[in-house]
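Removed: one protein chain of the complex. Kept in place: all other protein chains.
Note that the chains are named A, B and C in the order they appear, and that numbering of residues resets to 1 at the start of each chain.
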Amino acid sequence: MTTPASKRTTLSRAYRDGLAEEMARDDRIVVMGTDLYERGGHWAQVTNLGPQFGRDRVRNAPISEAAMVAAGVGAAMNGLRPVVDLNFLDFAFGAMDEIVNQAAKVRYWWGRPVPLVVRGTTGFAGGGAQHNNPIESWFCHVPGLLMAYPSTPYDAKGLIKSAMRGEDPVIFAMHKMQTGARGEAGGPDDLVPFGQAAVRRPGRDVTVVTYGVMAPKSLAAAERLAADGIEAEVIDLRTLMPLDLDTVEESVRRTRTLVVAAEDYRHGGVGAEIAAAMQETLFRELDAPVLRIGAPFAPVPHSPVLLDALTPGADDVERLAREVVKTRQ
Amino acid sequence: MTTPASKRTTLSRAYRDGLAEEMARDDRIVVMGTDLYERGGHWAQVTNLGPQFGRDRVRNAPISEAAMVAAGVGAAMNGLRPVVDLNFLDFAFGAMDEIVNQAAKVRYWWGRPVPLVVRGTTGFAGGGAQHNNPIESWFCHVPGLLMAYPSTPYDAKGLIKSAMRGEDPVIFAMHKMQTGARGEAGGPDDLVPFGQAAVRRPGRDVTVVTYGVMAPKSLAAAERLAADGIEAEVIDLRTLMPLDLDTVEESVRRTRTLVVAAEDYRHGGVGAEIAAAMQETLFRELDAPVLRIGAPFAPVPHSPVLLDALTPGADDVERLAREVVKTRQ
Amino acid sequence: MRAHTIPAEGADAGIDLTGLDPAQARDWLGRMLLIREFESTAGPLATSGAIPGGMHAATGQEAVAVGVTSVLGPEDVAAASHRSHHVALAKGMPPRSVMAELYGKATGCAGGRGGHMHLADFSVGFDGSNGIVGAGLGIALGAAFAQGYRQDGHCAAGFFGDGGANTGRVWEFVNLAAAWKLPLIVVCENNGYAVETPVGDAMAGESVADRASGFGLPAVQVDGQDVAAVHRAAAQAADRARAGEGPTFIEALTYRHLGHDIGERGQYRTTEEVEWWQSNRDPIARMRAALEKSGDLDEAGFAELAAAATARVKDAVEYAESSPLPDPATVADGVTGIPLQLRGTQ
Partner (left out) sequence: MRAHTIPAEGADAGIDLTGLDPAQARDWLGRMLLIREFESTAGPLATSGAIPGGMHAATGQEAVAVGVTSVLGPEDVAAASHRSHHVALAKGMPPRSVMAELYGKATGCAGGRGGHMHLADFSVGFDGSNGIVGAGLGIALGAAFAQGYRQDGHCAAGFFGDGGANTGRVWEFVNLAAAWKLPLIVVCENNGYAVETPVGDAMAGESVADRASGFGLPAVQVDGQDVAAVHRAAAQAADRARAGEGPTFIEALTYRHLGHDIGERGQYRTTEEVEWWQSNRDPIARMRAALEKSGDLDEAGFAELAAAATARVKDAVEYAESSPLPDPATVADGVTGIPLQLRGTQ
C-alpha cells in the first residue's frame, strides 16, 4: 500500500504532512486554533504550516472553543473544509453543544454536508485530570459524527487525508504518548478509509481488538504470548465510528476468543459495545467470555506512580489473553 | 416501605415534594435555573416552591448554563447544597466542563464533597433533535458523578431526598413522557438509596433490566408475555451510577437469560456495559446472548411518525424476550 | 439593565420614509403581513394539534426580520434562533416548505425531521433556525468566516434574543467576529423577556448594545418596530461588512405580542403592557400608516397586500395538509455521508 514516497516519521509529523498535502490541493481547507501559526500547536501537529500557508489558512484563535467550533460548523456549511484544532481534546467540553447539537445534526435535517474536523490530542499522560479525560466513547454515541483514532504515522496521515475529502464532521484523536511514535507514512495518494480496521498481526489463538496507544502495547503483549506459543491476532480499529466489527467478527470466528484492549475507563467504554455486540453475534462461537482491558474508574492523577497504576499496559493484555485461552482449554 | 403519608401523585410533583421537604429541613438547599420562581420550571418540577421558599432559595437565573453549574459547584464546595435545574438535560452541553472537569473531580483531588444536583428532563418526545439527546451514558462514564433516573413518583421523591442528603454531584434525569406518570409517593422518611435496583415484577423465565420510561413499557411487555406463560422478571435500575449489577446478576442466575431495555441509542448505551459485564460474569450460566433494546442511531426527529419509528416500545421488549426464551429452548 | 417597558408617553410612532423607494417599502409591508398571517394561522393549528409540538410565534417582531434581511441577497446568509419563522420567511423561504415542516411532512424543508426550530433553505441563504439559545449566531459567524475567507463581498446576519445575550457563546462569537473582522451582522432581538424572565432581572448594565461595544465593534440600538430604522442600521452594517471593515452589532428593541410559546399562560407581564405595544408600536400598523400618510399606499393597496399574504399562507396550509408523511423506514437514513456499519436494527 505504501508508495515510494513513504518514509519514517512520527505520528504528529505524519498528521501534519497529510494535512499539508490536502491543504495544497484544496484551498477550502483552513485550520484554526490557539497558538498554531508560530508555535505549530501544542503537540507540534501543525509545525510550519503557518509560514507555508499563511495567516488566512492557519489562524491563531482567541481561547474560545465554542466560537472556533461554531465558526467551523458554519464555514463547513458554506463551502469551506475547516479543521478546528483544540490542542487538547478535553477542551471540547467548552464546545460540546456546537459539536453535538450543531455539527452532528445538520446533515440529518437538511442533507447539508458538514466537512469539519475537530482535532485534539488525548490519552493518559502527565498534566492532571482536566487534561486527560478519555472521551472517545462520548463521540461514538452521537449520531452524525465520525471518530478517528490512529495509532501509527501511516494511519494518522491516511485518515486525515480521508477526513479532508469526506463530507462528515470528524473527531480526530491522537494520543499524547504517541505524538512522537515512529513509523512509515504513506505517500500523497495513500488514503486510509474510515471504518476499516487493520489486522496488525495474524494469530490463531486469541483476538485482541484495540486502538490508539493500546495498539503497540497489544503488539508487545502478543510478542510475549508468542514466546509461550500463544498466537494473538491483533486488530487495530483505526476509527471508532464507523466501527469495523466485520473484521473483528471474522477473526473471532477463527480464534473463538476475544479481548478488547482500550486505555479508556473499562466501565462504559467503547469496549463495552464491542463485547456486547460480539457476544450477541457469536454467542455459540465464543469459547470464553469477552474480556476487557481498561482503566480503573478515577480521574487521571498527577503523580507518576498513580498514573502508572491507572494506565493499562501490555501486561494487562497479556494477562487477559492468557486468561481467555486458559478458560477455553 | 411507604408511610401513611403516601399518596397518588405524579412523577414531577413527587420530585417537587421531595425537594420541598428537604428544603424545609435544610436551608443550605437552594435551587437555581431559568424560569423557576413564577413558572415553576418548564416541567412543573418546582411549581410553587418559589412562593414557598422565597427568591433567595428559588432563583431565576439568566440563560447561562455554565455560570449556573459553576456557581453550583463553588457553592457546594462552600457549604451549600445547590440544585441547578437545567429544565432540559440537553442544556448540560453548555456546562459540560463545569460538570466533568469541576464538579466530578474536586473530591478526588481534595476530599472536598460537592453536594450538587444537576437536574434535567430528558428522553424522546416532541421538540426536535436538540432537545431530546439521550446522554445518560455520558455521565455514567465520568468518575465522580452519580446518576439518578427514576421511573416512578416514589423513586423520584426518594432519590431526590437521598441526593440532597448525599455528598456527591448527582445528575438527576427525569423522562419527559413521565412528567405526569402517576403512582404513590413515599412520606418524608422514605428515602431511596442510590445503587439499589428494584425488582418490579418477579419472573422465572427471562430477566428484563431497564430504567426510565422503558420500565413501564417493560412491565407492559411482561403482562403480554405472561399471557403466553412466559414470566419475565423486570428490574428497574433507578440509578445508573452506581449501577446495581448484583441484583441483575442474581436474577440472571435464575432466569439464565437477559434482555436490556433502554430508550437510549442501542449503540454504546448503558445497556452495552450491562451486557458486557453480565456475559463476563455469567458466561457459563447464560442460555442465550444478552440482547439489547435501544433506539436506532439517528438524531431525534420531529415528525411523530418518525419519532415513533425511533422510539423503542413494549413491542420491542416483548419481541426480544421471546427471542431469548426461544433461543434457550 | 433598564426594564423593557412602555416608552415615555407621546414618543413619536411615526416612521421616517426618507430615501426609501415606495415599491420597496410596500414590499416590506407585504413581507411583514405574510409573517403575521403565517403566525396567526400556524399558532392555532399548533394549539389544536394539527401541527405537532409547539411553536414560538414571532408576531410583533416582523420588522426586525424584514428590516435586516432587506439588505441581504440570496448569497448572503442569515441564521436565527428558536423564534425564527419571521427570519425564515423574510429571507425568502417558501411558506409551503416552512408550513410542511411544522406539520412534520416529507415535503417540509427538513423532510419533517426538523420541526419549527430547525428550518433552513440554503438556496435562499437561510442557514437555519436553532433550538439552542445563541447558537444561530455561531452558524452565521461561520458563514461570515467563509465569506471573509473568500472575500466574496457577501455577509451574514445572526439573530438571537435578549436572553441569548447572557450566554457565553454569544460573546465568544462576537469576540471572534470582531478580532477577525468578519462580515457579520449581529442582531439581538431584545423583546424584553426570555420566556418569563424580564431582561432587567437577568442582566445588569446599560443595554445589550453597550455591553457589545466593549467587544470592539460598533454597536447600535434601534427601534425594532420601525422597519425603516432597522433597514438603515442593517444597511450600514452590511456596507461595513462588505467593505471588509468587520462586524456590527444591532440591538433591536422589539416586543412579542404572544406568549413565549403557543399555549403559554404566564402572568409575568401586564395586559396593559402587551396592549400598549400592540396598539402603539405595531410594526405593521406603523408602516401602513406611514405609507398612507406619504401617499404611497391606499386602502385598496393594503387590502391587496393582505390578501396576497392570506392566500399564500392558505396555500401553504393546504400544501402541508395534503403532503405525505415521511416514511418511518427512513428514520435512520442519511445520518452521515458514509455508512456507519452499525449492528442491530433495533
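Simple rule for what comes next: a residue touches a chain if its C-beta (ideal position, glycine included) is under 8 Å from a C-beta of that chain, and two chains touch if they have at least 3 such contacts.
Because the structure is a prediction, the values reported are computed rather than measured.
Chemist: Which is it among B:Ala14, B:Val58 or B:Met77 that touches the chain not included here?
Modeler: Per the contact definition at the top, the residue touching the missing chain is B:Met77.
Chemist: Which listed residue (C:Glu206, C:Asp239 or C:Glu275) would be found touching the missing chain in the intact complex?
Modeler: C:Glu206
Chemist: Who touches the missing chain here, C:Arg31, C:His56, C:Arg169 or C:Arg281?
Modeler: C:Arg169
Chemist: Sort through C:Ala46, C:Ala179, C:Ala194 or C:Ala320 and give me the one touching the missing partner chain.
Modeler: Residue touching the chain left out of view: C:Ala179.
Chemist: Determine and list the chain A residues touching the chain excluded from the picture.
Modeler: Touch set of chain A with respect to the missing chain: 34-35, 38-39, 42, 60-67, 91, 93-94, 126-131, 266-267, 292-294, 296-299, 301-306, 308-310, 312, 316, 320.
Chemist: For chain C, which residues reach the chain that was dropped from this view?
Modeler: Counting only chain C, the missing chain is touched by 1, 166-172, 175, 178-179, 201-206, 210-217, 246.
Chemist: Residue by residue, what part of chain B touches the chain that was omitted?
Modeler: So the residues of chain B touching the unseen chain are 30, 56, 59, 61-62, 64, 66-68, 70-80, 82, 97-98, 101-102, 105-113, 143-146, 166-168, 194-195, 241-246, 277, 280-281.
The rule is short, and it goes like this: only the chains that are shown with their structure count from here on.
Chemist: Could you tell me the distance, in whole angstrom, between the mean C-alpha positions of chain A and chain C?
Modeler: Distance between chain centres, rounded to whole Å: 40 Å.
Chemist: Would you kindly tell me how far, in whole Å, the mean C-alpha position of chain C lies from that of chain B?
Modeler: Averaging C-alpha atoms per chain gives centres 36 Å apart.
Chemist: Between chain A and chain B, what is the separation of their C-alpha centroids in Å?
Modeler: 31
Chemist: Pull out every residue in chain A that's touching 2 or more other chains.
Modeler: Those would be 97, 101, 105, 108-109, 143-144, 277, 280-281.
Chemist: Scan chain C for residues touching two or more other chains and write them down.
Modeler: Where chain C meets two or more other chains at a single residue, that happens at 110, 113-114, 118, 130-132, 168-169, 332, 335, 340, 342-344.
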